[in-house]
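Here is the structure we will look at.
For this depiction, one protein chain was excluded, whereas all remaining protein chains were kept in their positions.
Letters are used for the chains, namely A, B and C, taken in the order the chains are written, and counting of residues starts over at 1 for each.
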Amino acid sequence: MTATETEERIIRYNNAFNETLRELLLDDPDIFIAGEDVGRYGGVFQSFAGLNAEFGDERIVDTPIAEQAIIGLGIGAAAVGLRPIVDLMFMDFVMVAMDQIANQAAKMKYMYGGKAKLPLTITTTGGAGLGAAAQHSQSLEAWLIHVPGLKVVYPSNPYDVKGLLVSCVRDDNPTVFTLHKKMLGSKGHVPEGLYEIPLGEANVVREGTDATVVAIGMMVGEAQKAAEILAEEGVSIEIIDPRTLLPFDIDTVVQSAKKTNRIVIVHEAVRNGGIGAEIAAQIQEEAFDYLDAPIARVAAPFSPVPFSPALENAYVPDAESIAEGVRGVLYRNA
Amino acid sequence: MTATETEERIIRYNNAFNETLRELLLDDPDIFIAGEDVGRYGGVFQSFAGLNAEFGDERIVDTPIAEQAIIGLGIGAAAVGLRPIVDLMFMDFVMVAMDQIANQAAKMKYMYGGKAKLPLTITTTGGAGLGAAAQHSQSLEAWLIHVPGLKVVYPSNPYDVKGLLVSCVRDDNPTVFTLHKKMLGSKGHVPEGLYEIPLGEANVVREGTDATVVAIGMMVGEAQKAAEILAEEGVSIEIIDPRTLLPFDIDTVVQSAKKTNRIVIVHEAVRNGGIGAEIAAQIQEEAFDYLDAPIARVAAPFSPVPFSPALENAYVPDAESIAEGVRGVLYRNA
Amino acid sequence: MATKQQSKISKGVLLDLHRRMVRIRLLEEAAGRLASEAKIPGFIHLYVGEEAVAVGGCVALNEDDQITSTHRGHGHLVAKGGQFKPMMAEFMGRSTGYCKGKGGSMHISDLDLGMLGANGIVGAGVPHAVGAAFANKYRKNNLVTMAFFGDGSTNIGAFHEAANMACALHLPVIFMCENNEYAEYTARERVMAITDVADRAVAYGMPGVIVDGMDVVAVYEAAKAAVERARNGDGPSMIECKTYRFYNHAGVSAFGTPYRTDEEVKEWMERDPIKLFEAQLELAKVLSAEEAQAVHDEIQAEVDEAIEYAEASPMPDPATDMLTDVYTEAS
Partner (left out) sequence: MATKQQSKISKGVLLDLHRRMVRIRLLEEAAGRLASEAKIPGFIHLYVGEEAVAVGGCVALNEDDQITSTHRGHGHLVAKGGQFKPMMAEFMGRSTGYCKGKGGSMHISDLDLGMLGANGIVGAGVPHAVGAAFANKYRKNNLVTMAFFGDGSTNIGAFHEAANMACALHLPVIFMCENNEYAEYTARERVMAITDVADRAVAYGMPGVIVDGMDVVAVYEAAKAAVERARNGDGPSMIECKTYRFYNHAGVSAFGTPYRTDEEVKEWMERDPIKLFEAQLELAKVLSAEEAQAVHDEIQAEVDEAIEYAEASPMPDPATDMLTDVYTEAS
């Protein structure tokens, strides 16, 4: 079911997450949630509010500050048949749990000859913009897409929050689901009830003819603003939201590239080694003869995320920097 | 001083590492080495052999199995003025220490407004080919180049082992130095005494005209073998060994691209999200009009490193797969 | 008891303990106010209620000894000698801050004062203390290092690895636990099956003691003993300070929360370490109520000055400041 098929029901990105968890918990008794402060308190962003009261300490589990054990708890429980959802409060904390995520969860099935089935979902919050500084603002998706065995999604709106979360939780592989913490209050249409957005299917958010902007997470909204700015300049851009970062729907992007011949990729992480590099490399591999300009990347400068709003605002790409990137591939810069 | 300026002195890659450490320890009393089994035993690959006997337990420190504390030990000691070398036995273990490497060491200077100076060198061993399976064979350089604050090198021969290690240890920033464990016994010319290879300078290993192969670590040797195969087919390739992966010497690569117009990038890590993506993205940004074919990447298939030699041999790129990649960009495939 | 202890402690030290606690309290109250007025961006974790721990610990150190800190680091820096102006400026993200506005509250630090940095990652600072202690032993400079950390952080791997390594290498380090009974909004008993963090010392082979973290003299004396032990080459030790944060994990509200009762909060506020100590000092005729008030007034004036200074300070400039301090350039 798609947005248009149902009457508009506008809720927040964060509430879509919470509602989806509740519906999933009601739907499947094998699902439990574990993480820091997710229980009694409902999570530091209240994303888990009310779940502990409704489902109890058995299914909504407060854990110690122990990210390796949190992921490991999910791995062990999944290996014997449950369908765990484990939470890393901030995406930056994947670093303290990277072994359990990338050496354990992701590789177990392969190392054990296919016997292990790990229906494990890792939820977390990424992105900058809240003055949370270098260790609470990162976007680390580029690390995750380099890990065979994982699936990785990044919803850019409330509708996708529900559809992607349902697909992640129902998938029989380890998945990483990232909420953008600055988008938690943003609103959008979300139907009641469970629905899936297939993993690995990009979404053409806006059709256009002059250039294609591939945007991730919060950058999708910025790209839409950029589209308005550019429209006034007579420039029509197509916007693609991959939604799933691994596996990546390169076909949809390449199709668009063959149509517009000009590509700008936008993400919040630093450019060097970012996911934009992989997308660019694949596009030029598959649409080389169609490109009328180098594929451009709009991303963060090569520094940790700065604290001061004066710096952070300039650090995170926005509509204007995206528009500038598009002007670049159109050779229209001032 | 370069290889040609001195009479040939042929030693092994692993011995070059060991000799360099010894010369550095004699040169600077602020240098100490800490890691698992590096002391009394001399390291699992004997890379640290004899150092504990010569310099004692104070300077060559056996640590518990505690990678977070090993890196943290180096960070704290560096922050107050020492010049630590800390060892992660296998590169795969960066995963258990990623927070200390990427959230702590790399960001400290920036977060603390420039006051922290961290002359910290992390040594490790990467790469496949020894039947060590999924958790002892990885090449994770792509994660590291995505981290502002780090410098990353990957020597492809004994001469570079010494020159790059000296530069890393003398650098005032956190550096990651990776030995390829399958190359430990390989031989090459290494002058006595300390010399530096500047970080961020690529090495044109072989000059050629038809295509450029950018190869990393052990792949440099494979590329050289591929060059011989291709020479017999009348194909002349230029081979560039970046040596330093962060900062990356893109200028040397772009120059070559403008000359040969065809590029193949080779690395051992899985292709998706690998360092080849970043190199490709930058080349097409800077040499777009010079490219006569899509930039090709030769890398590992998207699976964990398999154990069985039958699979592992096919998993790791080699001279033949590189040659095939070059034929591809020359549109000469069978 | 208080008087008995004080008899062993010079008047100068007693007044120092008092003054540093008041400095923390007044700075934190101001910071909290500014945060709720959105003049301080981001997250802010206040130290109010726990002053006796940082102060008792740091006064037991020499100026050139080092400390490591946590996400709740303001108190540690002030106790180690941190100045208000660069702190306030940092909280507000100004270029005149200790970190040039790049770190903010959660990364407040001054390496020149031996304060090796507040840290946004729970437990991550503890290994750094072990590293600094290693360097001190390596250089035989007779310095010691004190790691501050919370009860919740003792559940994470980095703490465990660091504590074991410090004991294995017999380093001059003091593990100073602020057990305020909560990790964010989760009570200790929900995430630990033990009551006393000090019970963890035996797992590493170091002594562990429990002190009343609201009694600055008790903390100071325990710290003194541990510091002496470390300086004498007798290795690490752990001190668990039973304390409490008056405000919530972040921000300045204290009451009406689901995770702890108002009664509990009020009970602990009854044991305000500054009020307790001022009563002791008056009783011991070391500091009268009037003199104490004068200290508060003087420090408040300094806080107000710091706020003016910070607000008048420029923001960093993206064009020139964004990409500096990422790397140390070769000199």
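Following the convention adopted for this analysis, a contact is a pair of C-beta atoms (placed from the backbone, for glycine too) under 8 Å apart; a residue touches a chain by one contact, two chains touch by 3 or more.
Given the structure is predicted, the values throughout are model-derived calculations rather than measurements.
Although one chain is not drawn, the whole complex shows that of C:V202, C:L283, C:A301 or C:A330 it is C:V202 that touches it.
Interface note: of B:R12, B:R59, B:K115 or B:H136, the residue touching the hidden chain in the full complex is B:H136.
Considering C:T96, C:N136, C:N155 or C:N180, the position touching the chain not shown turns out to be C:N155 (whole complex). Of the listed residues A:I60, A:M95, A:M111 or A:C168, the one in contact with the hidden chain in the full complex is A:M111. Looking at chain C, the residues touching the absent chain are 155-161, 164-165, 167-168, 170, 190-194, 199-200, 202-206, 235.
Across the interface with the omitted chain, chain B contributes residues 36-37, 39-41, 44, 62-68, 92-93, 95-96, 130-136, 301-304, 306-311, 313-315.
Counting the whole complex, the residues of chain A in touch with the unshown chain are 32, 58, 61, 63-64, 66-82, 84, 99-100, 103-104, 108-118, 148-149, 151, 171-173.
Assume only the chains that are shown with their structure count from here on.
Note: centroid distance chain A to chain C, computed from Cα atoms, is 37 Å. Here the spacing of chain B and chain C, counted between their Cα centres, is 41 Å. The mean-CA centres of chain A and chain B are about 31 angstrom from one another, to the nearest whole unit. Each of residues 68, 92-93, 95-96, 133-135, 302-304, 306-307 in chain A touches at least two other chains. Contact of a single residue of chain C with at least two other chains is seen at positions 99, 101-103, 107, 119-121, 124, 157-158, 326.
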